[in-house]
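Subset of chains shown; positions unchanged.
Should a chain be cited, it is by its letter among A and B, assigned in written order, with residues numbered from 1 in that chain.
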Amino acid sequence: MGLRETVPPAQGQAPRSQVTLDHLLRPLAMKNTAVLLISCPDQKGLVAAIADFLLRHDANILHADQHQDAERKLFLMRVEWDLADFRLDLSAFETAFRPVADKFAMNWRLALSAQRPRMAVFVSKYDHCLADLLYRHQAGELHCDIPLIISNHEDTHWLAEAYRIPFQHMPVHKDSKREVERDQLALLRHHHVDFIVLARYMQVLSPEFIHHYPNRIINIHHSFLPAFHGARPYHRAYERGVKLIGATSHYVTEVLDDGPIIEQDVVRISHRDQLEDLIQKGADLEKIVLSRAVRWHIDNRVLVYANKTVVFD
Amino acid sequence: MGLRETVPPAQGQAPRSQVTLDHLLRPLAMKNTAVLLISCPDQKGLVAAIADFLLRHDANILHADQHQDAERKLFLMRVEWDLADFRLDLSAFETAFRPVADKFAMNWRLALSAQRPRMAVFVSKYDHCLADLLYRHQAGELHCDIPLIISNHEDTHWLAEAYRIPFQHMPVHKDSKREVERDQLALLRHHHVDFIVLARYMQVLSPEFIHHYPNRIINIHHSFLPAFHGARPYHRAYERGVKLIGATSHYVTEVLDDGPIIEQDVVRISHRDQLEDLIQKGADLEKIVLSRAVRWHIDNRVLVYANKTVVFD
């Protein structure tokens, strides 16, 4: 591909201290569990059928959460169980579960805590979200691997190096965009990337690109959507004289800033806050909101339907 | 009893407007459902057994939420179903459910949305919480009956009259306290009161009184407990120079301000806020926090264990 790829000697948690926060979180991180995510038309007997199936194979259910959308007559469920006593080979899960799934026309997905998803981070010049994600990853808060950071600028290279994550500089110009996206896709495939985080990546992705990762590209928008979608939200919030500013993390769809919202939050501002203060207060908000969305996605807590999300907490 | 009881001609929603918020909430209010609250030692097969039992009698589950306390190996569940299709006579429920309950050593309780619990409100001179509860009740937000307001002062009599709720003035003096409590208990029994709300009632109840309503007396304390338990919390918060003030709603136990917490919230203050401002900002907080706790209690969303609550939301 002719791309220059910067790979530090060893990837991962090498520089990490021996005893940090992740020490405390280790019991959580070390857990060997399975998560089943289900959505289907609501009808009687669903919970009984699922609970019965899991019991038959000796599953020890750790968490179960379900939701009914009364209006759409939809049933959504997340159930997590310990694999220690589970007496069904996971390679045989699909075959064993199919009768249940077929009976209720389930849309389902099985995820294993032992299989860490692979996350690529796209970033431009603002580095606060990237720095936050890398710190959290290093501290054991995000149970994923980061095989790759892609940026259209060199500015965040030093951060990637500090945390020993491969960094790929891929500048984008108006007329090279299509080509660059093709190279990016090739690189993502090469690294077996499962999902992408746009950590203040200031390029609009093409529908073609997005189609390769449906509900698997997470963006952070620096406003309380749908207010101030599009460009320069802080400037427009300042102009409008709002009393709170917000940040929104959502899955990317073809329509700009219109995908399913995963998380939002706001912070109070006053007339004493100038545009610079909005940007600074907003940066803290962006970090928190994006990191929550990423963690929930990694922990298989997010279900998408009707351009909305259910976040099982 | 020799108590003077003020009963307005007609009790209830008489003065209410034809079309208010409760109009919108009517579908919720009108619902005919059953709620089963369960706590027991955690073990495999619990969910399957409960779901199976309900399915056998054709229950259409509307909401189900469960929680495991890993440390205490405890299982807690709230399940709500529509009674429309339910093919088990409720008078036979206990007999039918007993085998399941016995097998898993369940502590359980059945509640019916059609049976509105009966709430007594105790109040002293501060009337903001009482005014808020009466408005919400009248607007259809609180699915309960209010047969009685008891106060050691006359000050809130006008509010009781405006909302046509019986008001009982029962002054308390140091040496009459025991006797007054006996009269209060008689009155509560007479009115078949299910639970009591202390809406800024400035008298400490005796352990004897409390034992009659275990986990059925809801208090609002004007601080973020356990900070500033006891008297004059706003004064002490002001002295200490905290940057947020709080309010806490909890079940009353023998130990003052130490019962299971149902809800808490805080509001920001600054050096510009004098003691009067703390009291005013706090009053808004107290109203919100107490009304949430009362609504959750009425809707059978609160389970108590180990001096804590699980609030199924």
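The rule is simple: a contact is a pair of C-beta atoms (placed from the backbone, for glycine too) under 8 Å apart; a residue touches a chain by one contact, two chains touch by 3 or more.
Small disclaimer: the values here were computed from a predicted structure and weren't measured.
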Subunit number of the complete homomer, 2 shown here: 4
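The rule is short, and it goes like this: only the chains that are shown with their structure count from here on.
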Centre-of-Cα separation between chain B and chain A, whole angstrom: 39
Parts of chain B lying in touch with chain A, wherever the complex brings them together: 44-45, 47-48, 51-52, 54-55, 58-66, 68, 70, 268
